[in-house]
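In what follows, a structure is listed as structure tokens, so that the remarks can point back to it.
Omission of a single protein chain aside, the complex is shown with its protein chains in their original locations.
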Amino acid sequence: MIEALLAQYRQTRALSLSCCEPLALEDYGLQAEAFTSPPKWHLAHTTWFFETFLLKPFSPGYVSPEPAYEVLFNSYYNGVGEQFPRPQRGLLSRPTVEEVGDYRRQVDTAMEGLLADDTHPERDEILERVKLGIEHERQHQELFFTDLKYSLAVNPLLPAYIRGEMGVAGIAGAPCWLGYEGGLSGIGYRGEGFCFDNELPRHRSWLEPFELSGRLVTNGEYAQFIEDGGYRRPELWLADGWATVQASGWTAPQYWLERDGVALEYTLYGAVARRDDLPVCHVSGYEADAFARWAGARLPTEQEWELAASKAAPPSDGVGTGHYHPGVAGQCGELQQLYDACWQWTRSAYSPYPGYTASAGAIGEYNGKFMSNQWVLRGGSCVSTAGHLRPSYRNFFYPQDRWQFSGIRLARDPQ
Amino acid sequence: MIEALLAQYRQTRALSLSCCEPLALEDYGLQAEAFTSPPKWHLAHTTWFFETFLLKPFSPGYVSPEPAYEVLFNSYYNGVGEQFPRPQRGLLSRPTVEEVGDYRRQVDTAMEGLLADDTHPERDEILERVKLGIEHERQHQELFFTDLKYSLAVNPLLPAYIRGEMGVAGIAGAPCWLGYEGGLSGIGYRGEGFCFDNELPRHRSWLEPFELSGRLVTNGEYAQFIEDGGYRRPELWLADGWATVQASGWTAPQYWLERDGVALEYTLYGAVARRDDLPVCHVSGYEADAFARWAGARLPTEQEWELAASKAAPPSDGVGTGHYHPGVAGQCGELQQLYDACWQWTRSAYSPYPGYTASAGAIGEYNGKFMSNQWVLRGGSCVSTAGHLRPSYRNFFYPQDRWQFSGIRLARDPQ
Amino acid sequence: MIEALLAQYRQTRALSLSCCEPLALEDYGLQAEAFTSPPKWHLAHTTWFFETFLLKPFSPGYVSPEPAYEVLFNSYYNGVGEQFPRPQRGLLSRPTVEEVGDYRRQVDTAMEGLLADDTHPERDEILERVKLGIEHERQHQELFFTDLKYSLAVNPLLPAYIRGEMGVAGIAGAPCWLGYEGGLSGIGYRGEGFCFDNELPRHRSWLEPFELSGRLVTNGEYAQFIEDGGYRRPELWLADGWATVQASGWTAPQYWLERDGVALEYTLYGAVARRDDLPVCHVSGYEADAFARWAGARLPTEQEWELAASKAAPPSDGVGTGHYHPGVAGQCGELQQLYDACWQWTRSAYSPYPGYTASAGAIGEYNGKFMSNQWVLRGGSCVSTAGHLRPSYRNFFYPQDRWQFSGIRLARDPQ
Partner (left out) sequence: MIEALLAQYRQTRALSLSCCEPLALEDYGLQAEAFTSPPKWHLAHTTWFFETFLLKPFSPGYVSPEPAYEVLFNSYYNGVGEQFPRPQRGLLSRPTVEEVGDYRRQVDTAMEGLLADDTHPERDEILERVKLGIEHERQHQELFFTDLKYSLAVNPLLPAYIRGEMGVAGIAGAPCWLGYEGGLSGIGYRGEGFCFDNELPRHRSWLEPFELSGRLVTNGEYAQFIEDGGYRRPELWLADGWATVQASGWTAPQYWLERDGVALEYTLYGAVARRDDLPVCHVSGYEADAFARWAGARLPTEQEWELAASKAAPPSDGVGTGHYHPGVAGQCGELQQLYDACWQWTRSAYSPYPGYTASAGAIGEYNGKFMSNQWVLRGGSCVSTAGHLRPSYRNFFYPQDRWQFSGIRLARDPQ
């Protein structure tokens, strides 16, 4: 098992670097908004995580290459100490990319040493934390893509992350509804593998019967919402959503644009013609909710989503490798696009499960302290990392956030 | 029944005016923040509600004394039309208090006419809306007190709303825990009387066993939290709560103050010595949550609260009459201070019940569009209006809000 | 002389009250923006000035009716102590209007006593300060009108300060240019009467030959500037002015409005049809500067203005009494509208004269500390108080300010 874990560690660490290969050195520092982080910072922070929660407490001889990194690359762990101000991460031209590479190598060497020590008195805790560190880095691999996309899009040159084809065209099947009976349902992770603390404890929840759409809402369907005045009709919106529309001037999803009368979408492949059959992507929770109301439907609760997903095929290994934009749905009949297209907004506020308790110490800040004002998203996206997803996984963002690959799966009460 | 309704109408309308009697004319325009409204505006807006949703649609001959009132006194009903900007309500020196009094009288006369017409083809809808209008005005009577308190407190002279004694001193009993079994529980309003649409539909919810504190947290207990560094320890707070503490500089509840080394609390009776035995009041949801964590407990969910309240004594008629500050709890043994002291923060986000649908038209904006980012409070307060409360009543505010009479009832999992 | 001073004192104090007569009690607290003050505050602050700088230091037995007034009604005198926050002056519903009236009467009584004491060892200083206090109150009388106008205009009902006719129509003469030779000129106050410290010391300044327009720019001329794209052409504007136009969305002077296609102007008489022959009013320094550039002219320097005004007729006694809007200019031939229409923006930054020294103590904060970032305006306006003006008078506001009666007199180099 330690072999498997070590392989996973190496693979994950290597993937963070290979994701960066298409970048120009100048791209590593980009941070267009406070909520995004530069590529270099992701590389450093994921390393800091292993250094802080494993090497410093468990490897007595370990010396950090630079004591200031403790502050520079701390994201939000008050239990560790002060943090360099988030909105200024893009201003850290030093350490350079090369120096961050050195930092990664040094930590990796020390980590291999720690993992080789099978007599360590804290061996169990160490292995648990390594698993967490790997999952943590996988989360940042997804953020690497969404943050980078956001920052590149600010540049009027609309640079592509990668050259290539977005994938074969298709025809999204007609929407279809799949029915579920509900009842007293088990919610939360059950099993032997890794899960985050926010997926626990498994507990019972009563659900009324419901239906879910077999696939995600498409660009073409969303365009109809816009044409029907979707962004100008307050009656379709939550009050806070409408206030956001007014303040932000939103009239379309994040990356829709028009040049010389042609409908385009900015993607990690650059600006491409917008395709009606692809899932609408980069919409906020407010937009998802308003679209659903316009469509005579609603967003699912996270319990409904989990119940349905637990009866469907699990995420395949291929998820999230080599495709940087969601693809077209297949024909109706079963739940599609659960994990490989866009995260799916639910209308559930991100809250603790009954009986939830956070871990002790700084590592307990991982999830629990964010349980207010955010909404749960379920599933996964085209830029999620392989092996990272499961039916009980709870992603969470503020309802106004749009820079994730976030889309819409409709729900409704039985007709 | 129409007699009872008419009596209720008259009583409610009269109460709005009698609440204002202690005011100086200069107080009627006070609006210290955008989220508060001036006394005069409450008087006008509650009148506008009857004019807009009853007289204009159902009394063909009705003519408004001033067409501009439609915009001036519309709070947030986009379905009715534009609204005068909320932060500027205090700048409407005209219409004068006297002119608003004329407006009230004119609408009341027309309303009496409408209610007398028992052959009106829309009679049922009219009666439903009158009930809603009465409950609406009762809500504003509570807001009148909380808004006024907030605005008066800005003045260094700390003016009292009313002269008088706050009530007899007592000794808050030691806290005690009351246990509940949970299980599949019915949640939501059940009965024949009035309720808001957000209390419907009644539905099932699975609850694990839980315990509630018999009384509210006291000033004395909260002072211990402060002394123990409560406002300086991030580990006690939700992340958004901690950010709020940093940004706002909170170090105590809204109206605590110190003068010459004496601990005071600003109340509607002016600044008085702070009493350890009274419930802590005017805390935000974030503070309530942090206190609970510090105390080794948690906030209840709204379902837990409702289940417990449904087994306790209903709100008495005397609620909310003539006391402008919460009183001391009695001895332990049953649930106390449910309705007559402070609203109680739950950790439930304000969301639609399964199967919820809002009413059609502008009147449907009453509740549904606010179902994001707010937290549910349950119970009632010393300034709630008589007859206004019930176990299924859902109040809701943002977790950073402190100007309501909001306090803390603790919950915990069975030990 | 003391008789004359006493008469002036009484007259000035009475005028502040009589200006308020047309108000509703609800108007006394209006403060639409931080830079305006409520009528009641002006009444109290001008009283505070006499109390603070005369009664407290020179009348040993004097006791203030309320110690808190020292903070509440201090405008900006750090030397006196703390100040109640300026943006919240409108929130002081207490003291009531009646209580402020009591305050005025009590201070007036004490002031009469102090002035009667011709054996006071500080008699000279007292008389100097009384003169300053009178001039100070006259300045606030003008601010009373400009602040009130601004605050009333926020109300969609557009209330009039006073009912009545704005004055006889006329035809503004064609613009004409008056030439001045310049040379080594004496600038600053010369004489025996009162002047502010910023008008001193009189000194020499070299001026090149210049020309001034005989009258102010009219609404009709300004409308041509707008039609010619004045607010859309950055090349006409100072960079900071253009940034202000972009940020504020200005497209016309402060009080121009259009209803149902009719061009109106909000005045203290309410909204009236806009007249082409009246001076354009309530423009910022940036707008004045841009208009001048568009017109192929420029704004005068304050020295040019003073030189020209010193050769023209002095302000008449009638200035500022009973007219609340600027009138039409007469025929060309001499300098008109110097003191009785609109203050005239100069392009001179407000700076100390060579050799300037502020008075010692808090009273020295009156003028000197404002000598940065503001522009000098010269002349006077229709709401200036009688006896308050002279050629050397320096008024000053930020170039973005528009709520004064500020207009445009053009200058140019000899052709």
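Going by the order they are written in, the chains are A, B and C; count residues from 1 in each one.
Definition applied: a contact is a pair of C-beta atoms (placed from the backbone, for glycine too) under 8 Å apart; a residue touches a chain by one contact, two chains touch by 3 or more.
Computed from a predicted model, the values in this text were never measured in an experiment.
Asker: Sort by label and list the shown chains the missing chain touches.
Answerer: Hidden chain, whole complex, touched shown chains: A, C.
Asker: Could you tell me which of A:Ala34, A:Ala116 or A:Val154 touches the chain that is not displayed?
Answerer: Selected residue, touching the omitted chain: A:Val154.
Asker: Just name the one of C:Glu98, C:Asp228, C:Glu258 or C:Asp413 that touches the chain not displayed here.
Answerer: If we include the chain that is not displayed, C:Asp413 is the one touching it.
Asker: Spell out, residue by residue, where the missing chain touches chain C.
Answerer: Within chain C, the residues touching the omitted chain are 76, 78-79, 184, 203-208, 234-235, 237-242, 285-286, 289, 347-349, 351-352, 354-355, 365, 369-373, 399, 413.
Asker: Write the list of chain A residues that the hidden chain touches.
Answerer: Against the missing chain, chain A presents residues 24-32, 40, 66, 68, 71-72, 84, 88, 90-97, 151-152, 154-157, 159.
Just so it is clear, only the chains that are shown with their structure count from here on.
Asker: Among line, ring, star, complete and other, which best matches the way these chains touch?
Answerer: Shape of the chain contacts: a line, open at both ends.
Asker: From the C-alpha centres, identify the chain that is farthest from chain B.
Answerer: C
Asker: Calculate how many whole Å lie between the centre of chain A and the centre of chain C, each centre taken as the average of the chain's C-alpha atoms.
Answerer: Whole-Å distance between the two chain centres: 59.
Asker: Where in chain B do residues touch two or more of the other chains?
Answerer: none
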